[in-house]
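The structure under discussion is supplied below as structure tokens; questions concerning it will follow.
A selection of the complex's chains, in situ.
Naming follows writing order (A and B), and every chain is counted from residue 1.
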Amino acid sequence: MQRACTFERMRIQVGYELAYRCPKPTPMILTLNVHYSRASDLEAPDHLRIQPSVPSAAYRDSFGNWCTRIIAPAGLLTLSSTAVVRDSGAPDKVAPGALQHDVPSLPQDTLLFLLGSRYCETDLLSEVAWKLFSSTPLGWARVQAIVDYVHSHVTFGYEHASATKTAFQVWSDRKGVCRDFAHLAIALCRCMNIPARYCTGYLGDIGVPPSSAPMDFSGWFEAYLGGEWYAFDPRNHVPRIGRILIARGRDAADVAISTSFGPNTLETFRVWTDELPS
Amino acid sequence: MQRACTFERMRIQVGYELAYRCPKPTPMILTLNVHYSRASDLEAPDHLRIQPSVPSAAYRDSFGNWCTRIIAPAGLLTLSSTAVVRDSGAPDKVAPGALQHDVPSLPQDTLLFLLGSRYCETDLLSEVAWKLFSSTPLGWARVQAIVDYVHSHVTFGYEHASATKTAFQVWSDRKGVCRDFAHLAIALCRCMNIPARYCTGYLGDIGVPPSSAPMDFSGWFEAYLGGEWYAFDPRNHVPRIGRILIARGRDAADVAISTSFGPNTLETFRVWTDELPS
């Protein structure tokens, strides 16, 4: 699939504007910076602008993601950022020869990504997984079989979005959004002893027909094969260009773009990802 | 509640014998050593004995628990240990004055224990939690109210044990074992912005009427109040003596005593915890 060619490097402008209304001061944790692994591709720091201005504190969570703690004041809070990211222009890596680790050869820090998590009930899906995939070839082909299965098993639709939907529920009712596709594929990979972790970030329409839907942050996943983590996207199903990672975790519970400790309403939600002239 | 008195120090013998039969060589992760925070109370190493002998590698997981990786050979595998632990003889600390942190004052490493996890669906229980507990006093009293509620809301019974039961299911069907009591209380604490984490370990009958049920490992939880983690046990509901921690995590998914990557049957399961003459 991946042609032996060079890709045209590109510049991608990413950003968002989010506005929350809180009835009273509300602590929030924000995971809205470009991931450290892409920081060097930023043309300028991706400052999180907070209006009105409030004190903020940045830290790294246990997965290494940059998070920001603030106390949103009563009233309207606007969060925004815009950044230009340099990108190789290469689509997601495809490595059909990537081998599957047997469990004893998995590095310690991958083992956490074999366990069940809030939205990935490995215990409930284990039997399903082994029935479906135990006869597929090990390694890349097995992950691809899982991704193919999820892509065709689940119907996409924004109307199916639910913050509490789990992999098992996605498998049962066969409907979901990108995060649900990812959760089901993650759970199935883990059941087959392949470490898998959830990713969130920007993904634009570069190289594919433009979507009419409003942009959102995107959810995909990574599987650990042959000593490397590879990106897979069961929703879009084709290697894509210009994936800009924000955060990784066991599932979406770990990488919410905002976690609020109090009631609030989301009044504005805009995300953009555009190719710029280089 | 806690009387201003001194407690008689004691020696507690703990141990287990587990036997698994595997049809073929099966990778396993074992979390069966006394927790590092109690290691100084060990009179001698609590060597994990594996019969037949196989190579093993110890490591600490991301929560700090000591884990051991092995490949169980085909056939019968026996795991056993016995250790003598010195204990203060003091019951679980009771600190009615322990204050609740507001979210901004919580240390970073406690924040993970506010998020949902496999068996603690904070998203599903948030409304329930706020209805039940928003009028209780903050801090220790609120955690105690949650523990009281869980203790009276759920009926204990070994026949209700299920490896896939979640906090929400426990809340709905009101039946469970110690781990389920803990999961429900953890989820409710987190909904109320109180960090809570799952604990597993030994808990004998010291100071309480002996149980007729066969010993098992026990599950309880810790809540973060006033700068400290305190043990709570919604199943037993009274401060207990001689809790010997093995491991901590977000919920039971993180601290399984054994995680097997292949089919096997558990043929022997014995756990003991006995007070010795000091």
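Here are a few things to note about the model shown:
The definition used in the following text is that a residue touches a chain if its C-beta (ideal position, glycine included) is under 8 Å from a C-beta of that chain, and two chains touch if they have at least 3 such contacts.
Here the structure is a predicted model, which is why all the values come from computation and not from measurement.
Here 2 copies sit in place, and the number of copies making up the whole complex of this structure is 4.
Keep this in mind: only the chains that are shown with their structure count from here on.
Bringing chain A onto chain B by least-squares fit of CA atoms involves turning it by 180°, to the nearest 5. Taking the mean of the C-alpha atoms as each chain's centre, chain A and chain B sit 32 Å apart.
Those residues of chain A whose C-beta lies close enough to touch chain B in the complex are 27, 29, 59, 61-62, 69, 71, 102-104, 108-109, 111-112, 114-118, 120-121, 123-124, 163-164, 193, 253-254, 259, 261.
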